[in-house]
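Missing here: one protein chain of the complex. Every other protein chain is in place.
Labels run A, B and C following the written order; every chain starts at residue 1.
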Amino acid sequence: MVRTPTLWEETSALMGGVAALPEDVSALEELAKGLPPDAASLLKGFTNPHYIKMSITGLKIFNTALTSVLERRSQGGKVAFYCFSFPRELLDAMDMAPVCTEAAGIIPVLALGCEEYIDAPINAGLPDSICGGHKATVGMIVEQAEITPDVIINAGPGSCDPNAKLHEWMAETWDVPLLNLDAPYYHDDRSFRYYRREFRRMVERLEEINGQKLDYDRLKEILEDSNEQIRLYWEIQDLKKAKPYPLSNIYCVLVELMKYIWSGRPEAIEYFRIARDTAKSLVEKGEGAFPNQRARTLWTYSGIYFDMELFRWLEEIGVAFVQDCFGWYPDKVIDTSSIDTMIDGLADRTLNQPMTRQHKGAWDGPAGWAEDMMFLARELDIDACIYSGNLACKQTWGCLRLMTDKLKNEMGIPTLRLETDILDKRVTPTPVIKEQIEEFVSNLA
Amino acid sequence: MILAGCDVGSLSAEALVMKNGTIIAAEIIKVRPRPEQSAADVMGLALANAGLGYSDIDYCVATGYGRENIPFANGNVSEISCHGRGAQWLVPSIRTVIDVGGQDCKVIRVDEEGRLQNFVMNDKCAAGTGRFLEFMAKLLRVGIEDLGPSALESEAPVSITNVCSVYAETEVLYSVYEGRATADIAAGINRAMAERVRALVKRVGVEEDVCLTGGVAKNAGVVKELEEMLRVEPRGLPIDPQLVGALGACLFANDQLHGSGA
Amino acid sequence: MFTVGCDFGALAAKIAVMDNGRMLSSAIRGITAAPEQVATDLLNAALSDAGLRAADVGCSISTGWGRKRVPFADSQVGEGACLARGAQWLLPSTRTVIDIGGQNIRALSINDAGKIVDSNSNDKCAAGSGRFLEVAAEALELKLGDMAAVAARSRTPAKVSSQCCVFAESEVVTLLNEGRELADIVAGVHDSIVRRIVAIAGPVGIKEDVLVCGGCAKNERLIQGLQAHIKLEMKRPEVDPQLVGAIGAALLAQDRLRKQPGT
Partner (left out) sequence: MLAQEADHLTTLCETLSNPFVESWKKEGGKVIGYACTYMPEEIISAAGMLPFRLRGTGCVGTSLADAWLTRIANCSFARSILELALTGEYDFLDGVVFNNGCDHTRRGYENWKAQENTPSFMYMLPVPHVLTDDGLQWYREEVATFKNTFEDFFGVKVSDESLKDAIHTYDETRSLLKQLYKLRTQKAPNLTGAETLRILVASASMPRDEYNRLLKVKLDELSNRDGISDYRARIMLVGSTNDDPALVELIEEAGGLVVADSLCFGARYFWDMVEETGDPMDNLTARYYYHVPCPRMYGALKERLDFLKSATKEANVDGVIMQAIKFCDLHGVENAMIERALEKEGIPTLKLEREYGPLADTGRFRTRVQAFLERLGR
């Protein structure tokens, strides 16, 4: 018997109004007024007037992505849970019902708050130092078995202990296969060859579980779409260099969401296209996405998601959220000429996913955290870094001093250290975060 | 036969004396800096009350933080077992005991004979303990026991977001300065407290009947919040809930005197 | 050109009245009423000490936890900037500021120009702040002011892990149970605070000169402990160390007046 996926449906129902929204800020604000505080503040993050079209396109995906998984399942698709750092296009090509483990909880949290669910994993005996990115998902599972997977994929164990361990816990809870792709410590040819073999084995296992072979024509079709998305992504990365900053801060947040839950699908491509067009026309006019810009910031971890309004607020105080580590996808266009090039291309892409890429090996190694952040800081002409300080992230906290010293000493870029749970507003509430950012930014001058 | 239980916690110390299975005297005091002082003071009072002396005690069990340092005790048992045992003896249908003490919060599951089945105890910090309430009550210049009744009048509890007691203190302080009604602040405190307790309760789960012990059980506001959050109706106890640990110790004294039990 | 700086902290409010790089008067008060009231009283006290009227003040800047609640402030500035400005004025060679307040610890690294290049503070947990000392003093039935002197008598300080201010009490009680000397326990409490401060200050890169300020800078034992751990001299301002932020705010007010033509 399938239980009602209440949280996802609740989210979808609550946010249902976005489906019919015109591309108009006041309509969005009007809709927000009628919603409970969490959902309202979520919508308010999307109110940059230049980007209202992009915002609404993104919101619609936000609202329907999870429930569409249920539809896919009802058509017989096997449910595959995957850690966010995975190219979901593969699962689409296999007609599976792909669920990003992190997004499965994050989306309801953003709309509904869900503190009860965030606390539930601790009640299930898990340590409270696990990541907010998983707490709500696990909570839903424990409390109401929202949806159960047929298989769980983790493409980068070793880049984050709590993450890998949580996926192991979930596989054990439901007694379903856990496919770990071992991401090696290095970032060289040998590693990529090793990882490609890992990836192939995973594809074979997925085919077994799914009861059918991967349809390569379908994969080709999907990857060609996905390639289009990558091209747009790079075009936008280039536009980001413009001053004043031509994108809305919400762009980066949605990039992650698109990648996690909708990558390669027409709506996502549409999202990137609108973003590109809007940014391009602003750059041509020499305008910024918001006025009085005073700092271009690189978020060396991720943004803070429990209150999306924060991103709009940053615009109001003139702070550009130019880039974060979790939105950094150094993806290459995949050669779709043969089965092998596609599978290898996907494997290579997976090893370059955020977090896996930066944290599987040494902090200062090739494609390590330091190299990537220094590159982005230089490339995007960054004034200051903000570390959102997700308390669960032992990896980054464990080399934060090294990282901030390097940015400070080698590039003269200061870093603000926040201590938060990026998904639990109770840990460090928004006003405290705002105060710290405000002070930090005012000291930059 | 005279049995005694002595519970020395971080905020208060309790002594309870039983004669042939009946409670004949009980006392509660605020702790002194050293547990042996607290124990001597509170047991002295209880014995005087019962018209007895130390030599009359056949067996005494100590419990609580200072349990290992009570010179006149014959044995010691953890406060976790004592609260479970004591509460279940008082109300035989009790299976879950929520004990909120001075700096610990424990959720204790017992079987039909009061034997410990499972438990959890807070470990991170003092959030969700009696000390939290004490800190807050002090700021409001009311007794801990008054936090309950005053809160019941509130219609708009203030929200307390900080988990750290010290920061929560500042939040409360400012609510006071802002002229928020004491009832609203007290209600906010009770709610914050209950939320922290609930988080712990969920870890072992609730089997009914449930009761609350420890000083916080006397705070009607917290009890009411917990009732709503957990959707259970805690059973009232026929004695002061702060005495349950000492009572449990007395019951273990009986076991130990007869060579059985913990 | 008279200016006022008001540092409205969580537990105490501080004010300084300055005249062209000279401090005319100052005042410190615990917060026991509505912030607006406390701030106004404080201003009146400081002004009357300096023989001034409110109208004489060219610019007032507030800072600190409750800075938005200071009614007479012309503008508000973050604590870090005020501490840096104040520290640099009091001791121009300052490169690191360590501020140990009632519930907050903050460390700043500043460059030759007085600009903040790095800062760090305790956000989520008040362990290691002045409050920790207070709770321990209460549990030991000692006066806060006597703590450093008691600690000075210790030869083998006890180990106190200081996970939480509130648990400080139980740790202290446990140590008493174990029969440890009072002086050793008090010394242990100090040491644990020192370790916490060092851990918060460390990430900014501690360089000389180091200026320690905030209420706890008055505690000799803490200063000695910091010196022993950091192995650098800990300097203290010649004024009350609680005033550094307020002085900095008043100086920033002065800077602001100077920038405005015609004043």
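Everything below uses one rule, namely that a residue touches a chain if its C-beta (ideal position, glycine included) is under 8 Å from a C-beta of that chain, and two chains touch if they have at least 3 such contacts.
Keep in mind that what you see is a predicted model, and the values were worked out from it rather than measured.
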### Message
Counting the whole assembly, list the visible chains that the omitted chain makes contact with.
### Response
A, B, C
### Query
Hey, which of A:Gly17, A:Pro149 or A:Pro162 is the one touching the hidden chain?
A:Pro162
### Message
Just to verify: which one of A:Ile118, A:Leu391 or A:Leu407 makes contact with the chain not shown?
### Response
A:Leu391
### Summary
Touching the hidden chain, out of C:Pro35, C:Gly64 or C:Pro203, is C:Pro203
### Task
From the listed residues A:Pro49, A:Pro127 or A:Pro366, report the one that touches the chain absent from this view.
A:Pro127
### Message
Take the complete complex as the reference. Which residues in chain B touch the chain that isn't displayed?
### Response
65, 77-81, 104, 115-119, 121, 123, 262
### Summary
Touching the unshown chain, chain C contributes residues 124-125, 159, 161, 163, 167, 170-171, 174, 191-192, 194-196, 198-199, 201-203, 229
### Interface with the unshown chain - residue positions in chain A
124-127, 129-130, 154, 157-158, 160-162, 164-169, 172, 178, 180, 182-186, 194, 197-198, 361-364, 391-395, 397-402, 419
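The working rule: only the chains that are shown with their structure count from here on.
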### Query
What pair of chains is linked by the most C-beta contacts?
B-C
## Note on the structure
CA centroids of chain A and chain B: separation to the nearest Å works out as 46
### Task
Could you check chain C for residues that touch two or more other chains and list them?
124
### Message
I need the residues of chain A touching at least two other chains; which ones are they?
### Response
427
### Task
Show which residues of chain C lie in contact with chain A when the two form their complex.
77-81, 115-120, 123-124, 202-203, 205
## Note on the structure
The residues of chain B that touch chain C in their complex are 10, 31, 33-35, 65-66, 68-69, 103, 124-126, 129, 131-132, 135, 163-167, 170, 173-174, 177-179
### Query
Can you list the chain A residues touching chain B in their complex?
119-120, 122-123, 125, 128, 426-427, 429
